[in-house]
Structure formats: C-alpha cells, structure tokens
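Apart from one protein chain that is not included, each protein chain of the complex appears where it belongs.
Our next item is chain A:
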Amino acid sequence: MPKIAMDVVVLENKHLSDDVKELIVYAPDIAKQAMPGQFVHLKVIKSEPLLRRPISIASVDEAKGTLSLIYRIVGKGTAAIADLKAENQVNCLGPLGHGFDLTCKRPLLIGGGMGIAPLIFLAQRLCPATTSILMGGRNKAELFWQKRYEGLVNEIFITTDDGSLGVKGFTVTLLPELLKTKQYDRIFVCGPEIMMAGVAKIAQSHGVACQVSLEKHMACGLGACLSCTCESKDGSKRKKVCKDGPVFWAQEVF
C-alpha cells in the first residue's frame, strides 16, 4: 500500500499533563496501514514552522479510522501542533518507517518518558495475557500512563528517579531482577538513547532478543535528506532512522 500525504481533520487535542498532549486525527487510510513502531510526519498548514515533525503513532482505532499521537511540547514545531483545535486540518504523511517485529510469545515492553507512548499501539497488537510493561519516569507526575495500558498488559512495573512511584531508580535498575524471575523472550524498548543502550546491554547478557526505537531530527522522513542516519554496529551500511528504522534490532545500532 502506498504512503499517503493528506490533509486530515483534528478530532481532539487535549492535555494529558502540563507539557504532554494527545492529538487525535481522522485518517482512516493511514490507520488501516499503520503498524506499531511507525510514525507520521505532521505539517501544520501555515507557513511556519516550515518542516514537518515526526510523531510516533500512540494508538490506532481502525473502526473509527483515527490515529492517536501523543507528544511533548518541546519547541516551535510541537507548540504549533499543540495549538491545533478540533475541526482544524493538519497535513499527515505516513505511515512511515519500519515498526516492531511481533513474532514473540512473552514480551516485556520498556518505556522511558515519551517513549511510553508508541508502546501503547504495540501492546494493542500483542496478547494481553503474556505481555508486561516496565515504565520509567522522573517522578509520579510523569507516569500518567497506567490507565492506557489497562486491559493491554498482564503486569505493570514502574520506576521513578525520585522514588515517588514504584521502585526508586531507573528501568535498568529493575530490569535484571525481572529477567531473572520471569521468562521473557523479547524486549521492546523506547525512550532516551542512554536508557535504550543500557537495556540492550542487559538484554544481551541475559540472551533476550531486543528491539529499540530510535529518535532523531529529520527533514524528509523518506530516506532522502540523510539528516537522521546513524552508524550501524553490525558492519552493514549506515542506517536511516526514518526508513530503515525507527525500530532496529539492538545489535544493529548499539
């Protein structure tokens, strides 16, 4: 199925926390094609900002034909997206990139910060009885995601930097113990690069296959501008995060 660039209608754009919002757009053609781990490239239909902004797909409702895009307001681009109101239009290019490999039986999802968003869509496509999630954040206020995962996962583990919720520390603090006591056959991780590198290392030492989802500044999203390429660690050519990824096997990039 071809990729699509089209003006789509905003149904909702609401705050989930002070600086995190959820944009819901009506885009049935993209919703039908999208796979967990893919993203859309949004262009606010006014002159500024000039470039598109890549936003991961947080969930899909195929019946309603909608996409949920959860984003943190960090700069001018996301601020412009945050200004969108219901019934406004936004240009949506996608779905782009390669998503997660779903051929596993007992996956552990690991999300840090905004990396928790695309894992919702992933959990939607996995079996709730055998899927667990480990989520980490700076504090309790950042971890407002539990409700989103109700019915999608079997177990939720939480870490916070300040100990205000769950285990004090980082996801990598808790991970070795989880891998020792549970029988996971796959790890999917999305979050800050340093966290993903740490998770990848622990996964490897426990012999668990691991996929990571990278984030980079990008212009075209189609593999042409080469803004987002990264070195590959498996001896192959440089990887394009937008097109070869954003999801990679950990050993390809770490």
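Just so we're on the same page, contacts are C-beta pairs under 8 Å (C-beta built on N, C-alpha and C of every residue); 3 or more make two chains touch, one makes a residue touch a chain; residues count from 1.
The rule we apply is simple: contacts and distances are computed from a predicted model.
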| task | Between "Dihydroorotate dehydrogenase", "Response regulator", "(2Fe-2S)-binding protein" or "NADH-quinone oxidoreductase subunit D", choose the name on the UniProt record of the chain that's been left out. | result | "Dihydroorotate dehydrogenase"
| query | From the list A:5, A:141 or A:194, which touches the chain that is not on show? | reply | A:5
| note | Where A:15, A:64 or A:217 are the choices, the one touching the absent chain is A:217
| said: Which candidate, A:15, A:32, A:76 or A:168, sits in contact with the chain we can't see? | reply: A:76
| query | So that we can see where the missing chain sits, which residues of chain A does it touch? | reply | 2-3, 5, 43, 47-52, 76-77, 93, 217-220, 222-229, 231, 237-238, 243
